[in-house]
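What you see is the complex with one protein chain gone and the rest in place.
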Amino acid sequence: MQLTAAYRTMLRIRILEEKIIDCANRNLVVGFVHPYTGQEAIAAGVLAARRPDEWVVSFYRCHGHAVAAGLPLDGIVREVLGREGGVCGGKGGSMHLADRGRRFLGASSIVGSQLSVAAGVAMAERGTGRATVVFCGDGALGAGVSYETLTISATLGLPLLLVCEDNGWQDQTRSELVRHRTPAQLVDGLGLDHVEVDGNDVAAVHRAAETLLTRCRRERRPQVLVARTYLRHYHAQVGGARPPEYRPAEEVAYWRARDPLDIAAAAADVPDPWLAEARAEIEREVDQVFAAALAAPPPDVATAATNVTAAPLPAAVPAVTAVAR
Amino acid sequence: MQLTAAYRTMLRIRILEEKIIDCANRNLVVGFVHPYTGQEAIAAGVLAARRPDEWVVSFYRCHGHAVAAGLPLDGIVREVLGREGGVCGGKGGSMHLADRGRRFLGASSIVGSQLSVAAGVAMAERGTGRATVVFCGDGALGAGVSYETLTISATLGLPLLLVCEDNGWQDQTRSELVRHRTPAQLVDGLGLDHVEVDGNDVAAVHRAAETLLTRCRRERRPQVLVARTYLRHYHAQVGGARPPEYRPAEEVAYWRARDPLDIAAAAADVPDPWLAEARAEIEREVDQVFAAALAAPPPDVATAATNVTAAPLPAAVPAVTAVAR
Amino acid sequence: MSRHPVGTTVRTALTEQPDLHMFCTYQQDDLIELFGADRMVRLPIAENAMVGMAVGMALVGRRVLVSIARVAFLFTAFDPLINQATKWRYMSDGQYQVPLVIRGLTRGDEHLGAQHEHSAHSLLSQIPGLVVAVPGSPNSAAGLLATALTHPDPVVVLESPRLYTPDWQQLPEPEPTPAPLPFGVAGRALAGRDLTLVGIGNTVALCLRAARRLADHGLRCQVVDLRTAAPLDRDGTAELVAATGPVVLVDEEPRRSSLMCDLGMHLVQAGAVEPDRLAFVFGAAVPAPASPVLLAPLLPTVDDVVAAALGLVPTRSGGDGGRAGRLRPA
Partner (left out) sequence: MSRHPVGTTVRTALTEQPDLHMFCTYQQDDLIELFGADRMVRLPIAENAMVGMAVGMALVGRRVLVSIARVAFLFTAFDPLINQATKWRYMSDGQYQVPLVIRGLTRGDEHLGAQHEHSAHSLLSQIPGLVVAVPGSPNSAAGLLATALTHPDPVVVLESPRLYTPDWQQLPEPEPTPAPLPFGVAGRALAGRDLTLVGIGNTVALCLRAARRLADHGLRCQVVDLRTAAPLDRDGTAELVAATGPVVLVDEEPRRSSLMCDLGMHLVQAGAVEPDRLAFVFGAAVPAPASPVLLAPLLPTVDDVVAAALGLVPTRSGGDGGRAGRLRPA
């Protein structure tokens, strides 16, 4: 992995997310936003190690994963803003980005559920030499389905890489208050191969992901990467008002001082002008994407009831066509 | 615990279950039967250590737990045979024995579900100095709800004793085929206090249960007892035909040679006549119970729709009264 | 801004009932301070165990209010709801009761997509022994929750997010006070004698808005709020409807196995209304799309209700005999 390329990926996520937050403040976003800011090194580092023919499965905090998986910003932004041309035609929205062509399977907004779905994908991929990557938050490890999936994956020998983004909080609850084991202790206790890593250091994340993905591809065993990190902003924004900070000021300050972009920039050891130019270039790109998206119409209302099923069955006329108006 | 008393409890369970199996062969049992034969030392040993004011929670294989918890044989048998006077009025049946007065909470036939119910009981009991005992099979540890319950119990410090009866099979599937960790490894990995014990040795079971229950009562931590054992007969009988043996003959023979009753008798070091007399006495008791039960009418049909809710609500007339016949 | 009546109901219950516990993945510090961490229990994202534990506590004499956050998350706890909470009283032949309340948000103007937006009242209404409360206004939410919190059996309260927006006080409020409301008794949200509009949850406000529009057509509508999907007040609604004649049954859920069909069938067979004077307005059998533009045609609108109503009244040369309603698909 080129550190400069990783830096650019992270910067694209950061700038995209800040622009999305800005739109949320102006009530231009459909639904809630769960920004990825602060965790960029994880998506960038892990997905630089993933081969493009390997499936990626995400959860509601999916914008960063989508960008790092190579989805066009345009399709993401239009989906998030509810404009024509979104990757899911406006049906998925911010929490459910999906792009089959790029093997970005999609995202589930039910905590933990993406693990079992991803294990099914890994099951189908078993024997192909391809791994499957799934992301989750630290809170997701509380859910029974996560346990079921991990133990089944170990028993069946599924080539699954679980990336647990441990930001220490689950919504407004500090994770320590509702768990008796850290994520690393937990997967260790379950007898799973795993590595714990500084999730704000993209080089470290990438190295670990490479190791684990190589093992996934070669050996019949799931792997877990626990990446310690922190959200720069907040869990989620609902409507036009930024939520108040609910975390201790010192904790926020501590992590602000360890911003993954700063760490990557320092490690890449690139001159300031390079950074400035990268930022300017990406800002231009993102601005254009938003300008085009905001100028676009909403999705075509005639598609509201399409793709519920493959084709309407005899007794089930597609609903919307019959609405009396 | 007096070994002779424990032996008698085990013998009552054994004789009861064999008589129930006999009735099942003659199609006199309502529903399926999941006999406890072979595992008697666990119920007897654990529940001899439980105080009568402590709740016990069971699962579908519940007859042995019920006997050891002090339920009258009469109420059990009538429930299993579907006769008037059963502990649940005929509504629960073989898999759902319950006796509130004896703090035998009841049994759930959904694998794993009894754990969370029991944790709720333990939550209510926290701070009283009383423990709550819950039984499960080894297969139950595959269910997400078991994991959720154990981790929550550890986090909240619930006075819960989980007794896992590890008979090596889950229905007709050998447990090793569907798990990557033994029960003891698993709870160890989850960081839970636990003891593994020979489940066919009632003295050993009882000692371990005493230790763990004392800890439950004193410390704010759940405890797990893993008892290795084996079913003498089979998972379950459906209808009038005994199911064919699905387990390897050597395995069955190995365990038959380690029958918990024989082990207890040897340890108790009682003379043969004592054993013969105990058996005769209990057989008399059980025979009488069955004779009375089989002579009894079925439950009163007028009770079919009672106790669905506390009292019928305005718009919900009790159903059965309006059946047109 | 005054306190939301539901908040008051919850605090009052916590104060008055020392055996009442609250389970949630999040707990407010001030409530923990007031009532203790033993009662305000913070739990991981493990709804299955959460509801199962609530059942266990209830079985031994406590009462638990589970804030499941969203009904969408209740699907991960369907076993303890269907096979534990609503079964132990019966299976034990009345040895136990399970006084358990589960609150969760349904859907309304949040645009969160198919996994988060569910209403589920017809689905839940099929579970014997379960009360399914579906408040249509803030006071009704408070009143139904108050009743739930003294009810001896499990209750699910399905709350529209609309009841909790910053301008909840702008919502139509048919209930004069937040006082406890009985289960299984439909309420008259508006008096009128020309026709009846029946709603549940979100469609109560919709019916009230439609009634205002229909007033411009000279029609005085009665609006009925079903309040609980189970028990369903078939007879009470029939009585109310009988006084007016034409009736429009309005639900955001699709027609398939809807409680509105159950109710409609009763109204007809009880003689409260002729079948050609009864129309339905349903939502489409389509998952919730995130985009509001895509969502709009899938949900009943005031226009739909008005059109269905006008199709029934004799003033418009005989109406269309309920066709507007029957056009709505399965």
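When the chains are written out, they are named A, B and C in that same order, and each has its own residue count from 1.
As a working rule, contacts are C-beta pairs under 8 Å (C-beta built on N, C-alpha and C of every residue); 3 or more make two chains touch, one makes a residue touch a chain.
Note that this is a predicted model, so its numbers are computed, not measured.
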For this session: Kindly state which of the options A:Ile15, A:Val29, A:Cys88 or A:Val178 is in contact with the chain not pictured.
Result: A:Cys88
For this session: Consider the whole complex, including the chain that is not shown, and state which of A:Ala131, A:Val145, A:Ala268 or A:Ala293 touches that chain.
Result: A:Val145
For this session: Could you tell me which of A:Thr9, A:Thr37, A:Ser58 or A:Ser116 touches the chain that is not displayed?
Result: A:Ser116
Exercise. Going by the touch rule given at the top, which residues of subunit B touch the chain that is not shown?
Worked result: 30-32, 79, 82, 88, 90-96, 108-112, 139-140, 142-145, 170-173, 177-179, 238, 298-299, 301, 303-305, 308, 315-325
Exercise. Residues on subunit C that touch the omitted chain in the whole complex?
Worked result: 48, 72, 75-76, 78-79, 81-83, 86-87, 90-91, 113-115, 118, 122-123, 125-129, 229-232, 234, 253-259, 261-262, 264-266, 268-270, 275-276, 278, 280, 285-287, 289, 322, 325-326, 330
For this session: State which residues belonging to subunit A touch the missing partner chain.
Result: 55, 57, 88-92, 96, 98-100, 105-106, 108, 110, 113, 115-127, 144-145, 148-149, 151-152, 155-156, 303, 306-311, 313-316
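We adopt the following convention: only the chains that are shown with their structure count from here on.
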Exercise. So, what's the distance in Å between the C-alpha centres of subunit C and subunit B?
Worked result: 40
Exercise. Using the average of all C-alpha atoms in each chain as its centre, how far is it in Å between subunit A and subunit C?
Worked result: 35
For this session: Please set out, as single numbers or ranges, the residues of subunit A touching at least two other chains.
Result: 142-145, 178-179
For this session: Scan subunit C for residues touching two or more other chains and write them down.
Result: 43-44, 46, 48-49
